[in-house]
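Before we start, here is the structure in question, set down as structure tokens.
The other protein chains are all here in position, but one chain of the complex has been omitted.
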Amino acid sequence: MSLATDSSQRRLQLGGLALIAVVAFAAVVTIWFDVALERILTVGFVNRTLMLASPIALAAVGGLYAEKSGVFNIGLEGFMIFGAITAAATLSLVGGTTQLHVWLAIVVAIGVSLALTAGYAVLLIRYKADQIVAGLAVWFMGLGFAPFLASLLWGTVRSPGLASMNRYSIPYLAEVPVVGPILFRQSPLVLVTIVLVVAAWVVLYRTRYGYWIQAAGENPTALDTAGVDVNRVRYATVLFSGAMAGLGGAVLLAHAGTFIGTGDTMVDGRGWIAIVAYLFGNYNPLGAALAALLFGGLEGLQVQFQTVDIAVSGRLMGLLPYVGVIVVLTIWGKTRMPASVGEPYESED
Amino acid sequence: LGGDGGNGDGGQVAIISSDAGFGDNAFNDNALEGLEEAADEFDVEITQVEETETAEFAARQEDLAEDGSYDLIVMVGYQHYEGLVEHSEAYPDQYWMLINDHVEGADNVSGWIEMNNEMSFLAGVAAGTLTHEEIDHEGSATEPDESVVGFAGGEDIDLINAFEQSYIEGVEWVDDSVDVLTGYGGSFSDSEALNDVATSQFDDGADIVWHAAAAAGAGAFAAAEDNDRFAMGVDSDQSVANEQYADVILGSAIKALNEATYQVTEAVVEDDWESVSGEQNLSIEQEGIDYVVGQEFEGEMPDSLEGNLEEAKQAVVDGEVELTCGPTGC
Amino acid sequence: MLDATLYERIGIAIGSTGLALLIGLVVVAAAGHNPLLFAQQLVVGSFGSTGAFTRTLRFTTLFILAGVAVAIAFRAGVFNIGVQGQLIVGGIACVLSIIWLAPFVPAGAVGGVGLTLVGLLAAVVAGGLYAALPGVLKAYYGANEIITTIMLNFIAIGIVGWAVDGPLRPDDARSVRTEYLPEGVAFPQLVFSDPNFSIVGLALALAVVGVVAVGMARTSFGYDMVTSGYQTSAARFAGVDPQRTIVATMTLSGMVAGLVGAVFAIMVQGYFIDPSGIGTYGFDAIAVSLLAANNPVGVVPASLLFGALESSGSHVQIHSDVPVQLIDGIVGVVVLFVAAPELFRMIAKRTGLGGDRR
């Protein structure tokens, strides 16, 4: 069995190479500026990279499922915003301060995202809404309704400080150098992300549902004549994508502990990066997660550079990920989209 | 949003936010707080206008002035300056209060320049002092042997660069061997980004991180809590507004914006505009800038802090300390 | 979204706007406020006084231009989400070219008009070039333009923001801005006297609508472009170079977007500021264009609607307790409904409205 096609394999390797390139870049810079490498590639850097990558990876895995099945969910950014505001609103309304409350808020965020996505999915699949336009609409709605709700709840577009997710720490193991703090003193949400990414890979490439998803996006008629309801598969993946994006937003909130609704909100473009991440990862969940890690790493690296006083203008450095996205798309632009993305499917009778 | 505070018998006051918007737990909220106190006291009705597009500031000023029902219009942030130059002249009978700048020759404007540089300097002095001290509070602790502190800014812009520079000068005034790590999250709203900046600095040995990132500053507090270190607040006593982080907020460098807005409202209500007309300063000298100890740390601070702060303030007042940067830029 | 007749489109536009507003009012009521009062404030805030009216027209002018920029691209099947970035680049180019040239031009009316024209031209060129980049990347490298244009928005805001706060900020500037445009660089006040709006700006926008509408319907270039949008393979068959058309389309779209920046700088602002503080005209224009079914003429009424909504925001803030962000949310709902014409066909069928349709 091919775990994915050749090109996807190559993509995975590329992702790995890119990560190595980042590390190498860091090494070169440190030598250039005469900073000890260990001041840059710290355990904390790895941890933060994981934290930064998690919401992106979650949304990316959701988005790639939808697109694999033939529906381009360009509303990821919007659903992330809805996820974040829902989690914040839940925490605020139940007035919870414990970890259990944080988990509850995440679950509620997933639930609400599912409900919202259900409506969205009906528009896309049943009423054949233009996927790009509807996705943008979700973003607009997120940018409007999230701060609106915040204002209703808290009088301003920003929430007060809320409970946030703490790291778990496993005694003794956490003391092991390097690996300890990364694996055993970590946000449980990072772990959840890793588990979900791997599970998503297994489901997509090793289970019948995964076969159906791929077939729905490539040749829906083939799937239909094989006796599987194409639109049911698509409903499932779109719902999943909304839930994952909502979860991504909730994770962001749970780590931050405050909802902020000014400007592009606290989600701040992560949903867009998620789309790029799965394109770069060639629709492979592992690849997408690697790409998310790459973006997280780039951002983390830029912070490290500031800390050790290798500073160009922060504002310009902050643009690196965006430039990176364009470069990536230009070089690997001809990502092979599933053949039937964007086409509503109507079985013949 | 209208209708906060009193019922309006005492008059009406409008406030236009800075581009950070209300709810920043800092600048805007601080100004609003003074207004709300005055509103309660003098039966004034407040109208909040949140405007996050600087391009629309002038239009908002005009909308309010045109409306004609406001005894005072308060504007938060120097980005309002350009519009106000025009409108203070176009609406000579309207009283205006500008926070962060003043308009030359306009009697109807009460322009408050807050010495952000002095405030940042005090934050630096406090950080520079405390990094040498042993502080241990609910799991968080400093490392007195290592002397590293951090500065986490929001957007990397001229205004915040002035905060950074003055802070560094404050730290170095105490001890120029202290290392100051600096970084920017790139946004006043992305608290995760600021969290990363602060965490990176804690990783690199910082005991205390002071932030100048408005709403995103919460990320620095969260980082302090996660890393068992400390942070310091900005503009107002943030250990009050961010109660959940009170256990890591050693203190805050503050400017008495609330007092300023209170005072100007009072002057309007009492028909005493002259007392606030023209350029006003929120400075150490005028006791508009200070450093306050965090709620949970009252009485726990070493004496050196108080001593150094007093000395530093005196030095500023006496002109012994000359800061490189002005209040809004270098 | 393209396959609907004109009447159907108009019906859908009215239907989605109406339904979205209705939903907005329900939300207002659910939040415990008076929806009728809110509706009244929307109207008063946009048309209730001369000030409100010119404010509405100011937004309308900007939306028309930005909406046309979007419509050009969408009609040709290219998703230019980068109008915001292009207008920023156009705006700064306009301001810089005027400021740089001002010393060499005699002061006074003639010089002012000349500089204004130079500024408009610079904006058109800069906006066009900035849009051509994602066009080239799409046409020749297959890079998805939705993503690249969004990224280029962030980049434009970042770089121009950095420049305005740094190298371009004059020493005496109290806030983050460039130098002021010289006296005389402005659109004349012919009808209204509003420092931020001139009927000339609106006329310019309408002229652009006319040119684009005629160009699309009556020229072979327009035919090529629109045909590419409907069916690339057929356009290719008919001798149209699809790649070059993509680049041309993006460039044209960006040129109009650049014009938005110039009008903003000259008519509204008088200088240039940190672009993160400029309204999101480029994004709202997507909604405008979609509501107009990407028809340049339809952009005009759609812009009036969006201009009115935007304009009423400040009035709503001052006179109502309803958080103003609701308006942005309603705009999102409008777009969502516009995306799903089938929904309205269904509603029309169910309710027996709209008669028989294909």
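Note that the chains take the letters A, B and C in the order they are written out, and that residue 1 is the start of every chain.
The rule we apply is simple: a contact is a pair of C-beta atoms (placed from the backbone, for glycine too) under 8 Å apart; a residue touches a chain by one contact, two chains touch by 3 or more.
Just so it is clear, contacts and distances are computed from a predicted model.
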Candidate names "Lysine biosynthesis protein LysW", "pyruvate synthase", "Heme ABC transporter ATP-binding protein" or "2-oxoacid oxidoreductase (ferredoxin)"; UniProt protein name, chain not shown: "Heme ABC transporter ATP-binding protein"
Partner chains on view for the chain not depicted: A, C
Sole contact to the chain not displayed, among C:141, C:192 or C:223: C:223
Absent-chain interface as seen on chain A, which is shown: 1-2, 5, 202, 206-208, 211-212, 214-215, 218-219, 221-228, 336, 339, 347-349
Interface residues of chain C (partner: the chain not displayed): 2-3, 218-221, 223-224, 227, 230-231, 233-241
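Just so we're on the same page, only the chains that are shown with their structure count from here on.
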Computed distance of Cα centres, chain C from chain A, in Å: 30
Geometric centre distance via CA averages, chain B-chain A, whole Å: 35
Residues of chain A engaged with two or more neighbouring chains: 151, 157, 261, 263, 313, 315, 318
Multi-partner residues of chain B (each touching 2 or more other chains): 1, 50, 52, 157
Sites on chain A touched by chain C in the complex: 74, 123, 126-130, 132-134, 136-145, 147-148, 151-152, 157, 261, 263, 269, 272, 275-276, 279, 313, 315-316, 318-319, 322-323, 325-326, 329-331, 333-335
Residue numbers on chain B that touch chain C, as the complex places them: 1-3, 14, 19, 47-56, 58-60, 62-64, 66-67, 78-82, 86, 101, 157-159, 328
Contact set on chain C toward chain B in their complex: 51, 55, 161, 165-166, 169, 174-177, 195-196, 264, 268-269, 271, 273-274, 276-279, 314-315, 317-321, 323-324
